[in-house]
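Of the protein chains in this complex, all but one are displayed in their positions.
Letters A, B and C mark the chains as written, and numbering starts fresh at 1 in each.
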Amino acid sequence: MNTPPQKPRARDIGLKFPGTPATLNAITDVKGVSVGYTTLIEGHGKLVVGKGPVRTGVTAILPRPVNDICQPVFAGMFSLNGNGEMTGSHYIEEVGKFALPVTITNTHSCGIARDATIRWAAKQFPDYFEGEFALPVAAETYDGFLNDINGMHITADHVEEAIVNATSGAVDEGSVGGGTGMKCFDFKAGSGTASRVIQYAGTDYTLGTFVQANFGDRADLKILGQPIGQFLAEPPILQNTRDSHLSSIIVIIATDAPLLPHQLKRLARRATFGIGNTGGFAHHGSGDIFLAFSTANTYATPGRTEEVLLSRHIPDEHMDPLFAAVVQSTEEAILNSLIANRDMNGRDGNFVPALPHEALKSAMGIY
Amino acid sequence: MNTPPQKPRARDIGLKFPGTPATLNAITDVKGVSVGYTTLIEGHGKLVVGKGPVRTGVTAILPRPVNDICQPVFAGMFSLNGNGEMTGSHYIEEVGKFALPVTITNTHSCGIARDATIRWAAKQFPDYFEGEFALPVAAETYDGFLNDINGMHITADHVEEAIVNATSGAVDEGSVGGGTGMKCFDFKAGSGTASRVIQYAGTDYTLGTFVQANFGDRADLKILGQPIGQFLAEPPILQNTRDSHLSSIIVIIATDAPLLPHQLKRLARRATFGIGNTGGFAHHGSGDIFLAFSTANTYATPGRTEEVLLSRHIPDEHMDPLFAAVVQSTEEAILNSLIANRDMNGRDGNFVPALPHEALKSAMGIY
Amino acid sequence: MNTPPQKPRARDIGLKFPGTPATLNAITDVKGVSVGYTTLIEGHGKLVVGKGPVRTGVTAILPRPVNDICQPVFAGMFSLNGNGEMTGSHYIEEVGKFALPVTITNTHSCGIARDATIRWAAKQFPDYFEGEFALPVAAETYDGFLNDINGMHITADHVEEAIVNATSGAVDEGSVGGGTGMKCFDFKAGSGTASRVIQYAGTDYTLGTFVQANFGDRADLKILGQPIGQFLAEPPILQNTRDSHLSSIIVIIATDAPLLPHQLKRLARRATFGIGNTGGFAHHGSGDIFLAFSTANTYATPGRTEEVLLSRHIPDEHMDPLFAAVVQSTEEAILNSLIANRDMNGRDGNFVPALPHEALKSAMGIY
Partner (left out) sequence: MNTPPQKPRARDIGLKFPGTPATLNAITDVKGVSVGYTTLIEGHGKLVVGKGPVRTGVTAILPRPVNDICQPVFAGMFSLNGNGEMTGSHYIEEVGKFALPVTITNTHSCGIARDATIRWAAKQFPDYFEGEFALPVAAETYDGFLNDINGMHITADHVEEAIVNATSGAVDEGSVGGGTGMKCFDFKAGSGTASRVIQYAGTDYTLGTFVQANFGDRADLKILGQPIGQFLAEPPILQNTRDSHLSSIIVIIATDAPLLPHQLKRLARRATFGIGNTGGFAHHGSGDIFLAFSTANTYATPGRTEEVLLSRHIPDEHMDPLFAAVVQSTEEAILNSLIANRDMNGRDGNFVPALPHEALKSAMGIY
């Protein structure tokens, strides 16, 4: 996982995005944040529940280095369309923070991702968890078009593996981790990331976004404002089973800009515009839930806190550049999840093609 | 499980509550609703994570008969204090309904309760779930004072067992199901239920409430308005381990009164007053999340719906008697969860006494 | 007001939008909905608070015919960015409905618009209001760049005039009513409207959107996906006073499709994508609050309600075409508010140019 395979990214095929990415153009540009994957691809042909074919995985995003992972980050959340799950949401809404790794997987394994994250933490920090509970964030999108989702192939060990795998370097994209079996605009999609640098008051702040993209109809796809989806009918998706247009997108936004919980809710809400820029508009069947956190403020773990905490924040009045960074990085992360991909077939011969780069470039007039 | 043991209830010791209960004074008075438990009690002495002692369980509440369990009920939710988990909340907030059994368990097994509910449903209704996902409700309170909560003793099979056990008759109370290891006002508590009949426009409607009660300090306990907790110092809780005042209450409200989603949110919010009547005021560490659903309106499962649905509802202007029923039945259900109980010891010799009936009666002046 | 002046609309200059508008391409295509304006334009030159210059007004949108105006409509609301005001929001969130005319005006006259709506209603329906209160919807955007906003030029009579003026025919656009002093992308904007027809289950439903548009920086403007704002530096805005980038957009969505309150919240949320399509992304200083209502279900006024009400609704699973209609009509209504306009100068010589049609057409390649 340390050396992502050489997959192209949206910029590599000539797409020009506004704003300035940080070094890796990834969520891991935010210092201390790391990403790990477990990817499960096994079997072909007819679905046998519990056997496969398997096209799924788990993604773990660690908001702080492992040794500090029990120290909360301020956070905020937004549900654009709640036809999905993100555990930990009540806690974040209540106290504006969360701790421990965030996991993202398929819809029917979201619970095990949550519980296994606690199991991992309780083993890592036995003293802390001797009389403490945890309410971790686990999110999901639906991969049942390609994957034996009712086979429940994700185990607690797979979840731990993703957490342990997490690294802070370049981030693999496409059909990896929780994104393994996902599709977006009827092209193969899944995991994607991007980042932006925001200059404010003499300081460079970084904002990085990670998406698990799994939404949209082909005809709706827009790239940099062009309604390109309607010109990309080929290659078609091949569908042998009922499809309930079960789509979703999870967006995780990290930043080192100092922000309070209510401000992180504001950030999260802006991911909507990034999705809109690619042509999505939150179908009924979509679970579009967004989480934003800031690593800037630190304080001891609960129970050992300072008596009165001091927190820094950028005034709300100066947040517009951060909002723009969310819009830009969400849009680019979604396109990265598409561009990085290859064709995939899965259960019952269902087939999702990759977004064809040459046809895309030609349609967009990029040479 | 069909024949609840002969446990006393709050009325049995002479407490007088306002309002008129239905036949069983239980959530199962609402036609079609059933409750099932899996109770795990094993081992004594020093905590060995993964071994025990085990004092935990799972509760399943089925909003409709098993054969109709994929047919959603209108629902609404309220988080009084979100230091807890209730999966499915985003979905309920978005579309005002849910399907499948509701499960309640301990904090660290909430995820497996959720996923296992899907596993059960996918086996029961393989055709329906061939290309469909589910976002079931699973909730939790913390039992780590008595239970080896990090041992993750709840398995998917235990969850299924609770679902399969569900019956529509009298409901066992106290240290059963998800309530097994819970305490309330430093007395042994857990599962409790009560119901009320509401007459409206010539019809008798039923509203039933189920609680998993696990909150409050001894000194705060009030019974029927009397600050009884401060006179009941004996017997004390025995505590050999760190306790983080990790408390919570989950309230599930069922009714056959015809109500729309926004009205069920209003019902859920009123559980707050029932808790307040017992002396609770939602401590920081408490996960106080309430769910209300109505069985009155029926429609086919998604994907096979009528083109335009017809729903009945009582006008908002006439909801006050329903609000009162929520307050009354929540208060009584909490006290039932206490009165039904016996002493319990658990991990590391931690001990939670039962609420002593005679001392209580004497303090209250009940003969 | 019955005969709107001959102002061009976005389609008139060759812009092609997706979807099918209804007869008038206006919110008044929804049967029973009417729109009225009071427009105040007076004085030039230096600001003298209380004297002028005045560039403001009031818009009234009646969700039902005047005689039925006390009969609520089901409604839902969304605050994309709450740096603004919409009274009545608590009530709509609580009971999913509202009655009486909706008014929209400038930020500092929102209160008088609210109270004067009650005054009008109490005079119209003295028996009903003899022992009843009202919580009407009044919203606002900021016109202080052109208008003497602290002069409080809107009177209760002006508000009544807008209500009484309301008609159900073609709707005037641009610098009229509450939109009189507004700007959008640094071009003159204000009131705009559009509509869509949605075919569902053999029925044609209508959805109409009205905006008071007052947001965005010139460089951000996008038209039909093209980043046209950066090519339209001319003519510039002329600014002689401090400007705090105080921008906003109010969106009112009406439909005759039968929907429940929770579904109307879902509709309202989709206006976000329409704004995003024009380049907006909800600046900090923006009050972006959206209201959706459905005229389909009728019932008697409160206090005289049926005992149990019957309501129709389209299943959530079939809402995607309605979502698309919101996105499309919001985008088109914003552009209509720009295209219909002419240059305007105001207080202290501040000047906002109209969006130049020829330059726009040339930049877009429309001939």
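We adopt the following convention: a contact is a pair of C-beta atoms (placed from the backbone, for glycine too) under 8 Å apart; a residue touches a chain by one contact, two chains touch by 3 or more.
The structure displayed is predicted, hence computed values, not measured ones.
Engineer: Given that one chain is not shown, what are the shown chains it touches?
Structural biologist: Within the full complex, the chain left out of view touches A, B, C.
Engineer: Out of C:60, C:75, C:104 or C:149, which touches the unshown chain?
Structural biologist: Selected residue, touching the omitted chain: C:149.
Engineer: Hey, which chain C residues sit against the chain that's not shown?
Structural biologist: Interface with the chain not displayed, on the chain C side: 49, 79, 81-95, 107-116, 118-119, 122, 126, 129-135, 138, 142, 144-145, 149-150, 152, 241-244, 246, 287, 289, 303.
Engineer: I need the residue numbers on chain A that touch the omitted chain, in ascending order.
Structural biologist: Against the left-out chain, chain A lists 94-96, 200-201, 258, 260-262, 266, 299, 302-303, 305-318.
Engineer: Residue by residue, what part of chain B touches the chain that was omitted?
Structural biologist: On the side of chain B, residues 80-81, 222, 225-227, 266, 269-270, 272-273, 276-277, 281-285, 316-320, 323-324, 327 touch the unshown chain.
By definition in this document, only the chains that are shown with their structure count from here on.
Engineer: Could you put a whole-Å number on the gap between the CA centroids of chain A and chain C?
Structural biologist: Inter-chain centre distance comes to 35 Å.
Engineer: At what distance in angstrom does the C-alpha mean of chain B lie from that of chain A?
Structural biologist: 34
Engineer: What is the distance in Å between the mean C-alpha positions of chain B and chain C?
Structural biologist: Averaging C-alpha atoms per chain gives centres 45 Å apart.
Engineer: In chain C, what residues contact two or more other chains?
Structural biologist: Residues 266, 316-318 of chain C touch two or more partner chains.
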